[in-house]
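Take a look at the structure set out below.
The complex appears here without one of its protein chains, the remainder shown in place.
For subunit A:
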Amino acid sequence: MISAVLVMNTQGKPRLAKFYEFRPVEKQQEIIRNVFAVLCSRPEHVSNFVDAESFFGPDARLVYKHFATLYFVFIFDGSENELAMLDLIQVFVETLDKCFRNVCELDVVFNYSKMHTILDEIIFGGQVLETSSAEVLKAVEEITKLEAASSAINLVPKSVSSWRSR
């Protein structure tokens, strides 16, 4: 089971944090800090796996991938395969890239809810739900369309285009 998905920039600022089991805010911050400290200390060209037991509890592992200014981090337990998790990060990032066309840190910051929508299509309740970025994209687009339609009923049509996130 996947216990957390974190996205943070190379300065250690969290950009997305989703815990699939509840953790109090302070604990979340501590985990984010610890993860960042570990990631910083990793040299270049080493494996993408880190043992996360010391700050996340027994049998916790961590897989990370570094893209431009962002770290994508998945924390999970022994029932998942490390290499497969690495590919899941790839799926997530590919989807983001398709969704935002050349995704950058800013997209991640400003489209907080959309990030979650995408993530929810890939991982559901800590389990891998969908691994095809095309399928995820389809689902996300459908949601966006329906959201737009439903708000169109409630709002003055003029404002629709302005609030809608692309």
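What we mean here is this: contacts are C-beta pairs under 8 Å (C-beta built on N, C-alpha and C of every residue); 3 or more make two chains touch, one makes a residue touch a chain; residues count from 1.
Keep this in mind: contacts and distances are computed from a predicted model.
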Checklist outcome for this item: Among "AP-1 complex subunit gamma", "Nucleotidyl transferase domain-containing protein", "mannose-1-phosphate guanylyltransferase" or "AP-4 complex subunit epsilon", UniProt's protein name for the complex chain that is not shown is "AP-4 complex subunit epsilon"
Item to check | Interface residues of subunit A (partner: the chain not displayed) | outcome: 9, 11, 13-14, 16-18, 20, 22, 25-26, 28-29, 42-43, 45-51, 53-54, 69, 79, 81-84, 86-88, 90-91, 104-107, 109-113, 116-117, 120, 124-132, 134-135, 139, 142-143, 146-147, 150-151, 154-155, 159, 162-166
